[in-house]
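Have a look at the structure below before the remarks.
Every protein chain but one is kept in place in this view of the complex.
Up next is subunit A:
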Amino acid sequence: MLHLWIEAAGELETDPLTLMEEREKKERGIMGQDQEEGGKTEGQPANMNSQDSMTENEENCVELCTEVEEKGKEKGMEEGELKKEIELEAEVKLELCQSIPGLQMSLIRGTDLFGYVGIEAILDQMKRKTMKAGFEFNIMVVGQSGLGKSTLVNTLFKSKVSRRSNYEEKISKTVKLHSVSHVIEEKGVKMKLTVIDTPGFGDQINNENCWEPIVKYINEQYEKYLREELCVNRKRRIPDSRVHCCIYFLPATGHRLRPIDVEFMKRLGKIVSIVPVIAKADTLTIEERQEFKERIRHDLVANGIHVYPQKEYDEDPEDHILNNRIRENIPFAVVGTDKEHQVNGNKVLGRKTKWGIIEVENVEHCEFACLRDLLIRSHLQDLKDVTHNIHYETYRVRRLTESNMDFGELGLPTWPLENGTRDKCESESHL
């Protein structure tokens, strides 16, 4: 639709009358679409949780029940005749709002429009605004040294976003977190990518509590965001440093989860979205890989570990089916590289060995492409949403209850009602 828009804006300068012509074009397009679909005229009462969300807000108001039945009849498409005749039968029950004097509410569902309005233009408007504002994404990689964490992230984002550790450096005594940010752009979409590395994890002789610095870091980011959100004078856009995704690297032992894996994922699965991957998967044959994955999935379930995408957060049946397919395939077995080689006349990313070239983006060789598609091409926004709507909210609930901060207690002034019913209303809001 974007190109239509630029057309319209350009034409506006020269000839204002063509605005109507554009609309007619669009209307024809929409109506044509509807003709193909056989005219979607059924009201959709099931989708919108209108009833519930209404009752949440105005408890004393009762919305009406409407049965809107529309029968779409289509007349032949004469030249210039673009209207669809729709018969509307609406049964409307109106109940006056009891607590708020002078306010009447009624709710009608599934009203269909007699013609093109232009509401769908909001999608473009939203897209433009978000592209202008840019995006932020924070990804954390956790795993022992030498599992290829930095290489994988560089392969994912096709650039040197993560600094590969210097081989001569000593292994650090504690887990240190190291975050690096870059701005990357693709087709007009700007993204501030932050990669948080965790050198030293799992490298000690005694690895007890090695997850603590990581848990601390994640909670600190939530805390930062919470503080900004609670300010009286808030920023227009609160900078988001919360960890949206944590990739956990499992060494390709071929056996099952180790105690450190279980401990880490158990604890962190509760506060962040974990995506486990099998690192350096080119040491496993396909059969070994399948068995390994099955055993890992079994171990995850046995230990009550929830990894992304979590079953409980599936929003609708479509999501559920899609995510089930993903859940049947995790953890993804990946191979990373930044070197290119010639295969069949094409340049591909791959690792060259004496026995062949492992093509990173070939789904028959490894599952890197699946991981990339999941993380970036299809579920990136969902990762951010899950972090914001679920993990962050969980943290917030915990913090506010800890500090005993219930704003309802302070008697947040409720709306003054007539005839001294204010006291009654205040007491109700405490419930």
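Keep this in mind: a contact is a pair of C-beta atoms (placed from the backbone, for glycine too) under 8 Å apart; a residue touches a chain by one contact, two chains touch by 3 or more; residues count from 1.
Basically, contacts and distances are computed from a predicted model.
Taken from the listed names "Prolactin", "AP-2 complex subunit alpha", "Septin" or "Zinc transporter", the protein name that UniProt assigns to the chain not shown is "Septin".
For the chain missing from the display, the contacting residue among A:227, A:298 or A:352 is A:227, taking the whole complex into account.
Against the chain not displayed here, subunit A makes contact via residues 5-6, 9, 12-13, 16-17, 19-20, 30, 33, 40, 43-44, 47-50, 53-54, 56-57, 79-81, 83, 88, 92, 100, 102-123, 125-132, 135, 137, 156-161, 181-189, 191-192, 227, 230-234, 236, 315-316, 338, 372-373, 376-382, 385, 389, 393, 396-397, 400-401, 403-413, 415.
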